Structure formats: C-alpha cells, structure tokens
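Missing here is one protein chain; the remaining ones are kept as they sit in the complex.
Chain IDs A, B and C follow the sequence of writing; residue 1 opens each chain.
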Amino acid sequence: MSKNVEFVVQVIAKSVLENEAYFSELDGVVGDGDFGYSIARGFEKVLQEWDNMDHTMPGTFLKNVSSAIVSSVGGVSGSIWGTSFLRAGMSLETKEEITRSDVVLLFRAAIEGIKKRGATDLGDKTLLDALSPAVDQLEKSFNEGKDTAVALDEAAVVARESAEATRPMIAKKGRAAYTGERSIGTLDAGAVAMAVLFEAVAKAWKE
Amino acid sequence: MSKNVEFVVQVIAKSVLENEAYFSELDGVVGDGDFGYSIARGFEKVLQEWDNMDHTMPGTFLKNVSSAIVSSVGGVSGSIWGTSFLRAGMSLETKEEITRSDVVLLFRAAIEGIKKRGATDLGDKTLLDALSPAVDQLEKSFNEGKDTAVALDEAAVVARESAEATRPMIAKKGRAAYTGERSIGTLDAGAVAMAVLFEAVAKAWKE
Amino acid sequence: MKKFVNDPKDFVPEMLKGIALANPKTLKYVPAYNLIMRVDIPIQDKVSIMQGSGSGHEPAHVMAVGKGMLDAACPGNVFAAPPADYVYQTTKLVASKKGVLHLLNNYTGDTMSFETGREMAEADGIKVRTVTINDDVAVKDSTWTVGRRGVAGNFFVMKAVGAAGERGRSLEELEALGNRVVSVTRTMGMALTGCTPPAKGTPIFTLPEDEMEMGIGIHGEPGRKRIKMAPANEIVDELLEAVASDLPYKSGDEVAVMVNGMGGTPISELYLLYGYVHEQIVKRGMKIKRNYVGEYCTSLEMAGFSLTLVKLDPELEDLLAAPAEIAIRVF
Partner (left out) sequence: MKKFVNDPKDFVPEMLKGIALANPKTLKYVPAYNLIMRVDIPIQDKVSIMQGSGSGHEPAHVMAVGKGMLDAACPGNVFAAPPADYVYQTTKLVASKKGVLHLLNNYTGDTMSFETGREMAEADGIKVRTVTINDDVAVKDSTWTVGRRGVAGNFFVMKAVGAAGERGRSLEELEALGNRVVSVTRTMGMALTGCTPPAKGTPIFTLPEDEMEMGIGIHGEPGRKRIKMAPANEIVDELLEAVASDLPYKSGDEVAVMVNGMGGTPISELYLLYGYVHEQIVKRGMKIKRNYVGEYCTSLEMAGFSLTLVKLDPELEDLLAAPAEIAIRVF
C-alpha cells in the first residue's frame, strides 16, 4: 500500500504542473494570479528531491514531501499545503503498510491542520470547501464496501460539485477576501484545484 | 489691402486651430507628434493678443504676429514660423497699403528666412517643399493677370500637389530626419499644413 | 508580455544579483535563500531588522536594505510571500545578541510564513519581535476580513525603525516604535492599469480604457470599486478624503506626505498630483514637514499611485530625517 501513496503523490505532482497556468488564471480573477505558479514550484521540488526522500515508511515520505513544499513555496499555499502533508504524514506514525481507514484518517488530519494554520473553516471559500466534502464521500464509499476505483470516482464527483458550489460564496480568507462582495460569482482557485486533483487520481487509479 | 492681411492671418489662425489634431497626427508618423499642438498654441496667442497689436501698418502687424508666436511656441515651429512672419513684416517696411507684388515679395522674404533659420533648402522634406512652389504659382497667376481668388485657388492646388510630393522624399531636417530611410513614404506634416492653409485662404477669399 | 526578462523563473534571482553587483561594498546576495543583506551584519550591539514580502514591489523591500534602514530582506516570488524556510534562514543569518525585528505587511501569506519562520528561529534561541504593517484604509477592518493590508506606508516603518536601530535601541523599543508608526500612518491607492507577473505572462486584471480601480492593493488585487476615469484633482480628492478622515488627521497636525507611484506612472505625473495634494492638505490646516514623491512600494509596471499621510511628532520627524545608505539612490 505504501507504493500507492507514492503513486498518488506522483499523480498530484504531474497534474499540478500540467494545470499551473489554469490554476493561476483562476487565482487571477479576484486574487493575485500566482496560485498555480506557487504550488507548481513546490511539486517541482518534490519531484527533484524524490530520490533523496525516505521511501521506507509512507509517514516519513509524506513529511519529506511537506519539507520540499515548505522550502520552495511561499505564502498561503506554502503553509497550507506544507501543513497538510506534514499532518497527513504524522497521522501514519511509523506504519509501513496503510489501510483504507488510515487513508481517511490521513485526510482528516490534513483538514484539521489546514483549519488551524489558516484560521479558517468550511464556508470561507477556500480549498477546504471542496476537500472536506470529498473526503466525507470517500469515507462513505469505503464504508459501503465499494472498491477503491469507484470510491475515488465518487469522491471526485463530490469534489467537483463542491468546487462549483464555491461560486456564490463570499471569500473570507486569502487575498480574494479583500474584494469582499466582488468575490461572489467567482470560483475559488484552491477548491477547483482539489476537484482537478481528485479527478486526476481517480482516472490514474483505473489505468 | 491692409485689412486683407489681417483677414488672411485670421483665416490661418482659425484653420490651424481646427487642424491641431490632424497636424499632430501627421507629425507623429515619423516625428514626435507635437507639430499641431505647437503651432496651435502660437495662433491661440495671436488671437489673444489681437487687440493689443498695432493694426496701423501691415508690416508692424505681421511683426506683432511673429512675437506672439516666438513667445509661445517652442522648437522648430516657433523659430520657423516666427522667422517667417518677422521677415514678411520687415519686407513691407512702413507701407500702409500693399500691392500684389508686395505679397509675392513678402512670401519670398519669409522663404529666405526659413532657409536661413532652418539651415535648409528645397528637397529636405519640410514645409518649404510646399510653400515655395505654391508661391511661384501665385506669382505666375498674378502676372497672368488672373484675379486674386483664382490665383489663390491655383496656388492652393500646387501647394497640395507639392505636399503630396514630399512622400517619396527622405527627411533631412527635424526629428523625422532621425528615422532616415523610414521617412520615405510618409507625408511631411509642415508641407501638408501649407496645403491646408492655402486651401483655407483660397476658400475664405471667395466667401 | 513586454518585459525585460530571460527565463521568468529567474526574474527575482537575476534582479537580486543586479542589486548586489551595483552595491558591492554594502550589499550581499545569498542565492540559497533569495535574500539581500548588508555585508556588515550582524552587528552584535544592534538589533537586526529584516522584512520579507512578495517581489514586484521594488524598491520595497530589497532595495531598502542598507545602513539606516533594513539589514536584510527575503523576498518571495513575484506577489508570493517568502517560504517560511527563507524567513527562518534569513533570521538566523542576521541574528545579533540584541535580537531580530521582523517587519511584514499584513497579508495572510506573509503572516503565515513569518509566524512559522519566527517559531523555528525562537526554537534556536533567537530573540524575535514582529511589527505587522496595515496602513491601507481601502480595506474595511471588519471582523470577518483578514484585516487591513500593508502598503506604501511600510516605508515609514522601515525608515524610522532603521534609524532608531542604528542608535542602539533595544528590540522591545523598536517593536514599540514600529507599532507607533503604524498607528499614525494611513494609505489608499488606485490604479489606471493592471500589471503582469513575469511568470504569469498575462495581466492579473485589465481595465477598460475609460475606467480606473480605486482602493487597489499592491498585488493587483482588485480594489474597492471600479469607476470612470476622472481628472487628476478629483482622484486626489477621493483618496485624500478617505485617508485623512480615517485616523483622522486634523487641522494643526504636522504630517509627512507620500505620493507613491505604482511602477508605470512617470514622475512628471506624480509631481502634478503632489502639487494639488499639497494645496489640499494645507487647506485642511495641516503642516507638511516632509514630503515624498516617487516610487516606494510598487506593483510591477502598474500605472497608478497611492497617497500616504503620517502624523509626525518631533522624535519621528528626526528619525525620518536621518541618513540611510540604500540601493535606491540618485548618484
């Protein structure tokens, strides 16, 4: 199962690099247009450092991913994404193999980390608004005994719906918050990124 | 006849102000786009000062026009147009009434002044290339005994033809000269201005 | 994109290299952490002062490093706060016995990086204090927002704290001074055009030929409202009213005034604006003791300006008048 963690991080990294321009464009509408560039530099670093990372335990591996991001990405994304991978890694402790429930716990830990680091919660029009419901769906599908490919598909659908649902929201965090009312009617860049990444992982899993 | 001099200056002033934008546009092609603005400010001043000018003798009147221009227009146009009116005025000495031949002499004096002040001659792609042939035609028409309205019309036609003829020339004076070869194929702003002014005077004369 | 740039990824490093090469006797560039620092730092009996922020605001902050102002600046990429790791590494490099003062503009990204960087440095036993600058009156400071932004007013904090630092003040004194400057400084900016981050290659936002953006941030974040173009004096009236009524600045106050260009507005226009700003401030009965006309905190090549007022007292005025040897200079 540890290989799967590396596989998913690989898919995320590739997809972030493919969508760099698109993510920045989304952030440009009411933000400052650097979201794609910022995280792309982070996952570039992740791929560069790949071979120097500790691949024995998924937990330490995820912590290494976090360090690569924190040392290369500035601002909100550096802290938010760095925290997510750090907390996810910590939640796995020293396990060498991980289960489906570990995966859910790992996501829950990341979400808690984001809430704390970002002093934010659901409804603030951030990536949380797509990530959190998607993880709920993933857990639900797992509990219903669906196999992983199907569960990932269902989570991806929810992630996309939830990302679209950020449109009517008013941004309460990040640069977009400065535009107040004017953020209404726009999609949150981070939330859309979550949808894109869940979809990418679901697709790759099948292949 | 002295009233006629004032009438012509009035027509020139009005027409310069009407064509300010157009003249600047022409100067913008290979020059710096300020020709219209510059002379417009000059003739604005002429109209402002109008009542303070000495209207007893056409010669002193034209010298007053020159001062108004020199004190309000900078650069090439200030010097060139200022010199023209100064020399024209001087050529009339203290005459109270002027004849057709005085008019020709007046233009010749202005042309000489421009050549000297501008260290230039025909073929350098300046206003001279329209003014000089137009004055030749005016003299010719006068000598053929045509009446003034007709003579002005004929001069205006030549002025226009000559202005068009500056297109193939390479600019040897003024800012346009810096573009060298690239001035070929463009009209000289000053030359076109001459055509416009001759046409305006010819038209006004008839009314 | 019409910019002087090679590989957009190298935009910031190549700029920093240029700054160091232009000031070999006074400044040093440390590529590993993207930072510019004084060659003679740390000075053990002086507090070290550093600021970090996104790039694209030059001369803020990398060109404000030098004796009498910042001891170091650690910029992130264009409009992106520096990674927490850079903040930590820079803090370690400049740390003196008297401690390190962090200056930062109030943006979520910068706050997060500096909080983390400070924690890491304190874990190494380095004394750190933080002054957060939030002079922008365009943002209403309501409970749900992230608070006011730090904009051009940061210059006055850097200058005052920098001068006091040279005079050997303690870390706590500098922290208090910095917060005092923030408390008497207010700014509002506006834009005539957007701007293009080199790595993005396209404008962050575009304004129609006949519209302008009031209450703009320094990252091209759209501002308060978009309105039709207006004569210079009317624009000044609106900004001045917003700024002056905020503190408020009252008749009799002694003030410093800054007309700050956003990067693409020529100095001729800035002085045209200053002429009317000066008259209006005098009309309001204030005494202008110091004025600043030029570029202090920009948004790349954006056309626009911001207006800053600082309420002065004798100490503050004296600190602002003190010399400083920084990269932006005329000779």
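By our rule, a contact is a pair of C-beta atoms (placed from the backbone, for glycine too) under 8 Å apart; a residue touches a chain by one contact, two chains touch by 3 or more.
Note that the structure is a prediction, hence the values are computed from the model and not measured.
Every shown chain that the unseen chain touches in the whole complex is listed here: B, C. Here the missing chain is touched by one residue of C:V30, C:A176, C:L247 or C:I328, and it is C:I328. Counting over the whole complex, subunit B has residues 21, 24-25, 28, 30-34, 37-38, 41, 70-80, 82, 117-118, 172-180, 182 touching the chain that is not drawn. Take subunit C: the residues that touch the chain left off the picture are 2-6, 11, 14-15, 17-19, 21-22, 55-56, 58-59, 63, 159, 192-193, 207, 209, 212, 229, 231-233, 235, 263-276, 278-279, 291-295, 298, 300-301, 303, 305, 320-321, 323-324, 326-331.
Everything that follows uses one rule, which is that only the chains that are shown with their structure count from here on.
Taken pairwise by the contact criterion, the protein chains fit none of the simple patterns, being neither a path, a ring, a star nor fully connected.
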